[in-house]
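Every protein chain of the complex appears in place save one, which is left out.
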Amino acid sequence: MNDVQPSMRQQNRAQLLLLYFVLILLAVFMLVPFAWMASASLQLDKDVFRFPFRWIPTVPRWKNYELIWQRIPFLLFFANTAKLALIITFLQLVTSSLAGYAFARLDFKGRDIIFLGYIGTIAIPWQAYMVPQFIMMRKLGLYDTHLSIIILQAVSAFGVFLMRQFLIGIPKELSDAARIDGLGEYGIYARIMLPLSKPALATLTIFTFVGVWNDFMGPLIYFSSEKLKTIQLGLRMFISQYSAEYSLIMAASLVSLVPVFILFLFMQRYFIEGIASTGVKG
Amino acid sequence: MKKLCIIAALMIVALSISAADKVKLKFVVWDLNQTTYIQPVIDAYKAAHPNVDFELINIPANDYDQKIAVMLAGGDDSDIISVKDIPSYAGMVAKNQLEPLNAYVTKSKVDLAQYSGVIDQIVVDKKLYALPFRSDVWIMYYNKDAFDKMKVGYPTNDMTWEQYAALARKVSNGEGVDRIYGSHYHIWRSTWQLPAVQDGKNSIISTDYSFMKPYYEMVIAMQKDKTIMDYASLKVGNIHYSGVFYNGQIAMLPMGSWFIGTLIAKTKDGTNTQKNWGIVKYPHPAGVPAGTTAGTITSLAINAKSANKAAAWDFVKYFSGPEGATILAKLGTLPAIRNQAVLDAIKKVEGFPQDKNSGEALATKTVRLELPNHPKAADIDKILSQEHELIVTGSESIDQGLANMSKRVKETLAAQ
Partner (left out) sequence: MTASASKALKSNAIAYSFILPNLVIFAVFTLVPIAFAFALSFMKWDGANPMVFVGLGNFSRMLHDENFRISLLNTLYFVVGTVPTTLVFSLLLAVLLNREFVGRSFFRAAFFFPFVASLVAVSVVFNMMFFPSMGPVNNILRAIGVSNPPAWSASVQWAMPTVMMAYVWRSVGYYMIIYLAALQGVPHELYEAARIDGATPGQCFRKITVPLLTPATFLVTILLTIASFKIFDLVLVMTGGGPGRATNVLVYTIYDSAFLSFEYGYASAQAMVLFLIVLAITILQFRGEKKWVAYL
C-alpha cells in the first residue's frame, strides 16, 4: 500500500493542476465582457467602440464613476430596485415553496392539470399578453405604483416548477416517518421540507433576485413617475435619440452588479451542504 | 346675515373662477435631460401664462413609441403628446387617439405656410393631427483640416452626387487604422436611399424600387475602393458616426442637422478634436435645384382623451409657433419654422461655424419627408431596412435586393 500512495498523490496533484488550468482558461473566457465593461467605463464615449479597442485606457476617466451619481438620481433608483428585489424574492420564496410542496408531495384533485397549466404559461412570451395585462392593471388603479410590479412578479410559474422538481427528489421515507409521528402537512413542510431544500431555495433566490434586478420591460411599462424608476430605467437615461453615453452606462452597470455579486457569494454557500449528511438512516 | 351670504357667495364664485383658471397640463416627452429646449420653452410660456402648470412625463427615446402605444391603449389621459416619427404618427391617427386640429388652427389663424410645405405631408383625410415644432434636414458636414491636408477644395453648397463622390475619392488617404475616409455612410438605410427620392419623381413607398439602383451602385463602389468604411464593420463594431468624426477619421459626413447642436457641445468640451468643421447643403441629383433635401419633423399633438384641450392647444400653438421657434433657434436646434430671422439666430449661436457657406447651408428649398405618412409606414420601413442590409453586405445583388423590396412592399400594400 505504501509504495502506491506517493504516486497516487502525484496523480491527484497533476489532476488538480489540470483542473485549475482548465478552470482558469474558462473563467478568463467568461469574464472578458466584464473586463470590457470595466475598461469602457473608464474611457470617453468616442473611444468605447474604437477599433482596435484600447483595453488599458491611456488616461483612466475615474470621473465617470462620480458622474453616474450626479447625472441621474442613481441612489434613488438603487433603493427602488433593492426594495422591489427584496420584497418580490421573499414573496416568491414563500408562494413557490408552498405550491411546489403541494405539487410534489400531496395528492389532490386536478393537481396534474393545474401543474401543466403553470408550465404552459412559461411558454408564452410576455409580449403576447403585455397589453391586456396592462389594461387590467390600469383599470385596477395600479398603474404607476410599485405594487403593480410586486403583484405581477410575486408569483411565478418558473418558481413553482423549480421547487416542485427539487422537493420531489427528497426521499418519501422522511415525510412518511414524520406523518407517522403525527406531524400535519404544514409541519412536514416547515420542519422537514424547507430545511432540506436549502440549495433549491438558494437557487430560486438568486434567479428571482437577478430577474427583478435586471428587469427592464416591467418597470418601463408600469412606472412613469421618476420617483418610482429602477436602475435599468436609469441606465436608459444615458441613451438619447441620436447618441448613447456607453462609458457611463457601463460604469453604472458595474456598480449595479455589486449587490448581485455579494448575494451570489452569500447564497452559493448553501450549495455546500446537502441532504447526504442528514441521511435517510437517521 | 344677508351681507354674510353675499360675501360668501362672492367668495365662492371668486374661488371657483380662479380654480377653473388654474390648469395642469400633462406633457409627454422623451430625453428630457438631454434636450436643451423643452424647459426654456415651458418656462417662457409659464411666465406669460401663470395659471398653467406642467407635469412632464419623460420616456427614454428608444422606448418612446412602444411605451406611448401601451399607455394610450390603456386609456391614458395625458394632454400633450410629442410625436417622434411618422410611423407612430400614422399609428396614432389610425387608432383615433389624436385630436384633429383643423378647427383650432382656423380659430387661432395659424399660418400653415410657414412650415415649408411639410403640413401637406402629414394631413390625413383632410385632417391635421399635429403641429411640427422642430424639423431636421439632411446636410453635409466636413472636416476642413482633412481637405487642407490633401490640398483639395472644400465641398460647396451646390454639388451633384457625382461631384461629391469624386471629391470623396480625392480626399481619402492613408492605410489601415490611420486611413482617413472621404465620406461615411451610417448604417441607417436612409443614408443610402434618400438621394434616390430627392428629385420627387419617386417615393420611399413604392411598388418598384429599381429607381434606387444608380444610388446603390454609387455607394457600393465607394465601399469597394475604401472611400467609405464598409457596412459590416460599422454594424458589427457598433461604430457611431459621431465617434469617427470626432477622431478625425472621416472627411465628409452626410447627416441630419440634429448633429449640429451635438457637434457644438462636444467641440466645446473637447471631445471633438476636429475644431475646424463646416456644413454645406446636401448634394443633389443633376437637374434638381440645390437646397432640395430630405428631413424629419418632430411635432406636438393633443390626446383625444385630454380633459384640457383648449389649454393644450394654446401651448402647442406657442411651442410650434414663432415664439417657440426663436427659443429653439437660440439654443442651436432647427425649428420647423425656418425664416430668415430664425436662420440668423442660429448663425449667431456660439460655436456655429462662421464661414459663409455654413451660414447658407440651412436654407432649404424643398424638404421631402424621410418617410411619407402612410398607415403601413412602419412595416415598409422594416422591409426596406432588411433588404438594404442584404444588399450592402453583399448577401444579395442590387437587382435581387431591389426586386425583393418591390415584391414585399407590394404584398404589404395589397394586404389590408
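Per-chain residue numbering starts at 1, and chain names A and B are given in the order in which the chains are listed.
Everything below uses one rule, namely that a contact is a pair of C-beta atoms (placed from the backbone, for glycine too) under 8 Å apart; a residue touches a chain by one contact, two chains touch by 3 or more.
What you are looking at is a predicted structure, and each value in this text was computed from that prediction instead of being measured.
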Across B:Lys24, B:Lys268 or B:Lys382, the one contacting the chain not displayed is B:Lys382
Of A:Ile72, A:Ala85 or A:Ala202, the residue touching the omitted chain is A:Ala202
By the document's definition of touch, the residue of A:Asn64, A:Thr208 or A:Ser253 touching the omitted chain is A:Ser253
Chain A residues touching the chain left out here are 16, 19-20, 22-23, 26-27, 29-34, 36-37, 40, 49, 51-53, 94-96, 98-99, 101-103, 106-109, 111, 114, 116-125, 127-133, 136-137, 151-152, 154-155, 157-158, 160-162, 165-166, 168-171, 184-186, 189, 199-200, 202-203, 206-207, 210, 213-214, 246, 249-250, 253, 257, 260-261, 264-265, 268-269, 271-276, 279
Per the touch rule stated above, chain B touches the missing chain via residues 65-66, 69, 72-73, 87, 91, 94-97, 230-233, 235-238, 376, 378-379, 382, 386-387, 389-390, 393, 395-396, 408
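Definition applied: only the chains that are shown with their structure count from here on.
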Distance between the CA centroids of chain A and chain B (whole Å) is 40
Per the touch rule, the chain B residues reaching chain A in their complex are 30-31, 33-35, 57-63, 66-67, 70-71, 73-75, 84, 177, 233, 237-240, 242-243, 246-247, 258-259, 262, 271
In their shared complex, chain B is touched by residues of chain A numbered 44-47, 49-52, 71-72, 130-131, 134-135, 138, 143, 220-221, 224, 226, 233, 236-237, 239-244
